[in-house]
Every structure is written in structure tokens, then in C-alpha cells.
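Scroll down for the structure; my scribbles are underneath it.
One protein chain omitted, others in place.
Presenting chain A:
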Amino acid sequence: MIKHTLPAARRAFSPGLRCFSEASGGEISEDVFERAGHPRLTKQASLYVHWPYCLRRCSYCNFNKYIRRENNDHMMTECLQRETETLLQLSQVSCITSVFFGGGTPSLAHPSTIAAVLESVSRRAYLSDKAEVTLEVNPTPVGKSKLEDYCRAGVNRFSIGVQSLQDGDLKILGRDHSSHQALQTVEEARRLCPGRVSVDVMFGRPKQSAESWENELSELLRVCDDHVSLYQLTLERGTQLFKQVLGGEVTMPAEDVTAEMYQCARRILHQHGFLQYEVSNFARHKAVSHHNTSYWKGRQYIGVGPGAHGRFVPRGEGGVVREARTQTLEPDVWIREVQQRGHGTRRRIQLSHLELLEEVLVMGMRMSKGINHKHWELFSPQLGLHEVFGISNDVQELLQSGQLILDDRGLRCSWDGLALLDSILPALLVMLERQISQRLQMDHHADGQTKRISNPQ
């Protein structure tokens, strides 16, 4: 009975909720524990802040971004602050582990905006001085000139969108900076945050060859800091580049060529001491991105700003189930909503236990270390990795062919397997669904309906 009344009680006492929930933490029944996650999971989160504006549209980008007609910095700042506070309150997290300002082009935001948001965070939750605060930077001279101010505002890590060192390619991609400007920005960032600068580069660009990519990468390694993110350029519908390719103006490298580029980059980066810790991310001297790692580890995150996504338990309204939440896309509408009701959450979907595990699996397997037993147990205390995946023929084949590893440490892809992750995941997802639904049926048979969780919302 306690598990039925508990959420209601929480809702009733919501003002003093933090105390209440902490006090009752130990009494939370197994089911609530399983679906809401371990207290370690629900009491902390990372924060993503979306700055939706760009000066221009990159030809390959289909992200949620807008060209601003007039400066609304003041309003944006207020709204970002307000939504941050609302959602922090709703999530009832006591600690924000990292903050990431993405976009759009967040380096268009005034440093004071960044400072204001961070202040809001600190007002509602604990944000350690050491917590990672990353800002995406567009490497233009203007961007570069603001880096110092961003640092003062509280940013301690920069992710710089270098994309390419070929000026011709930057033009095709519609970027508004040169490679020279990008390198200068990297240099400045390294001066300000040594060891905490990441560069983003793109491969599989129009007309790019494996050889030119290798040269470009070597050049980049001479100037970069301790973190590199590599992305294969994906052609997205509705972009200008998509139209150009369709119209035959631009040709993209063949699948085999981009596969070669990826493998060659992995090799070269490895030779330079960069460890691949995720499909597209490489770090040396342990300079991994903590913020992104928390996504891959299935931790809670709160998304603030137009179109931002979040995954957290809204404990502030008595929630016990993690929700997938999306904020309103259009900045103007979002602003109005935040002004009216404190947040612009457009969609909230409760994740079932299976859905939660599916996300944990899909995200976790992107890391080269994969999912260790402890990590999995946090989300699935009753069904271990061996139990879920050990008996499947498909998985056995993957293990035998050396693509997948399941051992004392946990479940992970081999070096070769990681490049084929999207071919591996469907087999794992099929298995996960089968095991979980079997388990559910068994539980039903064992003790009727009592294992079912009544939903407080």
C-alpha cells in the first residue's frame, strides 16, 4: 500500500518535498526504485542550455536554429533563467553535475547571459566550482574576442566548431569563418582553459578523399588540445546541401571511402595518444567531456531553451517515473510560454521501464567501455546483463565473431564492433524487449497485479 500512497503524499507536501523525499528514500519500495532509478540518479542531473540563434544557416545543418531579426538578449536571458529555475524546482535535483551551452550558436549570446543562467543554477541547486561548464564556440574573430569574458562568466571548457581546415570546404559547408580564424580561436581557448578545449571536425565532406583527410587530421593534431570530436557529415533532408547533392551539383564520398576515413582517423588519433572513449569522441590526458559522458551513462539531464530535450523524474510534482521532455521549438513561442507559465515544455512522455533500459543500452554501447555490470544494475537491479543478453543466438554470434564482448566487466563493443554499432543494436534491443516482457509476465503470474506501479500522473 505504501507505494500507492507515497506519490500522493509527496504531491501534498510538495513545498517541503526535498526533505521528505530524502527522509523517505530508504523506504522507497523496490518497484519505485526500479522505475524512478536509484536516488543517485534522481538527485542529480546535468543541464543543457540551448541558444537557438545563428547568424547564418550552414548548408548541412537541420538543427533547431533561427536567424534573429532583432536583438532580444535581455528577454532570452530572463527566459532561460526562469525556465532553468522552474525545471530545477520540478526535478528537485540537489546537484547539477555539468552545464553545456549548445545551439544554434551560443557564442552569440552575451557572456552576461551565461553568467546569469549559471547564477540561476546555483540559486536552486549545488553547482560545484569544479563542475564542467562547456560552451560551443563558432571560431570567428568575434567569438574569439569573447572567450575571456565567457571564462569570467563561469565557462571552463570550450568546444570549438573547427569543422574543416580547408577554406574551400568551409565555404561549401556555409561556415562563416576561415581555417586560420579557427586555429587562432583554438589557440586563444587553450590559453584560457588549458587541457579543456575540444575541437569538432567533420569528415565525409563533399569531394573529400581519404588521403586529404589524413593530412588534414595530422595538421589538426599539431594545434589541437586534448579533446577531438569527429563527425561524419550526414546528409539531412531539407538542407541546402541535400538539394545540391540531389541536383548533382555536389558529390558525396562513397560509403567505403567514409568508412576508410573513420578507421584511419581512429588509428591516427590512437597513435597520438588519444583514446577513443565514444563512437565520435577522443581524449588524451583523461580530458573527456563529463557532460556528454553523463548522457551516455543514462544520467538525468534537464534541457532548457527552445527545442531542448530533457530526461528526468519530475519529483517536484510527485513524479516517480523518468520523463522524456521536449521544449517548444520556436523561440518566440517558447519565450511567450516561459513568460506565461515559467517553462516551455511542449511534450512529456513517461518512459516505461523497458524504454528506459533501451535508452541506457543504446547510449551506453556508444562508449568504448560499454556498460559495466554496476552501471546496468543501477537501472536493472533484477535482470543482469548476462541474463538479458547471454542466451541469445544473435548475441552469441556477435561474441564469436568478435564484434561484441560480454565478460566480467560488462557488455561492450570491440574495436571493430564499435564502427558497426547500429547493426549490433537491433539484435540487442530485440533481446532486451523479449527478456523484459517475459520477466513482466513471470511477475504477473507470481504475485498478480501487485508489482504494477500505479501512476501518479
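By definition in this document, a contact is a pair of C-beta atoms (placed from the backbone, for glycine too) under 8 Å apart; a residue touches a chain by one contact, two chains touch by 3 or more; residues count from 1.
Please note the rule applied: contacts and distances are computed from a predicted model.
Taken from the listed names "Small ribosomal subunit protein uS7m", "Lipase-like PAD4", "Tr-type G domain-containing protein" or "Protein YIPF", the protein name that UniProt assigns to the chain not shown is "Tr-type G domain-containing protein".
Only one of the listed residues, A:Asp167, A:Glu377 or A:Glu433, touches the absent chain: A:Glu433.
Only one residue in the set A:Gly303, A:Pro331, A:Gly370 or A:Gly410 touches the chain that does not appear here, and it is A:Gly303.
Between the chain not shown and the residues A:Lys146, A:His177, A:His227 or A:Arg366, the one that touches is A:Arg366. Summary of contacts with the chain left out: across A:Leu165, A:Ala283, A:Leu418 or A:Ile436, the touching residue is A:Leu418. The omitted chain makes contact with just one of the residues A:Leu147, A:Leu230, A:Leu406 or A:Ile436: A:Leu230. Listed for chain A, the residues touching the missing chain in the whole complex are 48, 230-232, 234, 255-256, 258-260, 262-263, 279-280, 292, 295, 301, 303, 307-311, 324, 326, 355, 358-359, 362-363, 366, 397, 401, 403, 418-427, 429-430, 433.
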